[in-house]
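Only one protein chain is missing from this complex, and each of the others stays in its spot.
Up next is chain A:
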Amino acid sequence: MADTTTRAKLRWGLLDVAVVVFALTPVLWIMSLSFKTPGTLTDGKFVPREWTLDNYRTIFATDQFVRALVNSIGIALIATVIAVVLGAMAAYAISRLDFPGKRMLIGVSLLIAMFPQVSLVSPLFEIERQLGLFDTWPGLILPYITFALPLAIYTLSAFFKQIPWDLEKAAKMDGATQGQAFRRVIAPLAAPGLFTTAILVFIFCWNDFLFAISLTSTERSRTVPVALSFFTGESQFEDPTGAICAAAVVITVPIILFVLFFQRRIVSGLTSGAVKG
């Protein structure tokens, strides 16, 4: 019995290691490239022979990259906050109330999530140009919210459904208004869900390339993934590979920080002890 569990553990452990290695190798490779000098860039060694921070200096020296980083952070954060707040309200209504057209609402939001985004790029381009939203922050924030909302509503309503309804009734009996009951009892309990959703939405906005390249034209609102694609060296004879790798590493860092920061908030079993058990 103990023998089989050890063997099973070993088997799973090996599988896990294989998956992690498969997923992390490209990331590590890029990191390695970003520390290499132009001369050793193509030597095929995993550990750089000569370490340099020149690549990082280069990207932060160009206004192009710094500006794109600011755009990316600003747009992704604003879109995330709005999508999570709206999504929380919609999800709360869906999980608690029975209103006419509820199934329809869920269906439509699912439809948006399934729609191929490529097919929407041209119409969006035209619409935004007419409305003067083209190449502005709101011009990216709005489509991000639209496509992030179905995701937010889905994850959040699953979390809200887990919260016993008795808690809300108890809050009302204790003298809370509907709003107070939501803010002081339901929302703190749904916090893990809110943070999970926030992470997912943020990653979606941060990584988007399609909308960002179609709906922007200048540094005013260009985000990092797009800026990266426009990366050239100081002169046209310079090879920007090292700089691109450095930039790729830099834009991965906020995501990792974001996840690490919120992961501590995702405490499982937060609702334990609310009701019988």
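Just so it is clear, a contact is a pair of C-beta atoms (placed from the backbone, for glycine too) under 8 Å apart; a residue touches a chain by one contact, two chains touch by 3 or more; residues count from 1.
Just so we're on the same page, contacts and distances are computed from a predicted model.
*Asks:* Which of the following names does UniProt give to the chain that is not shown: "Pyrroloquinoline quinone biosynthesis protein D", "Biotin-requiring enzyme", "ABC transporter ATP-binding protein" or "Putative solute:sodium symporter small subunit"?
*Replies:* In UniProt, the chain that is not shown appears as "ABC transporter ATP-binding protein".
*Asks:* Looking at A:D16, A:E126, A:D166 or A:D239, which residue reaches the missing chain?
*Replies:* The one listed residue touching the chain not shown is A:D166.
*Asks:* Which one, A:P26, A:G101 or A:G175, makes contact with the chain that was left out?
*Replies:* A:G175
*Asks:* Touch as defined at the start, partner being the missing chain; which of A:A68, A:A83, A:L124 or A:V185 qualifies?
*Replies:* Of these options, the touching residue for the absent chain is A:V185.
*Asks:* Residue-wise, where is chain A in contact with the chain that is not depicted?
*Replies:* Where chain A meets the chain not shown: residues 164, 166-167, 169-177, 180, 184-185, 188-189, 269-276.
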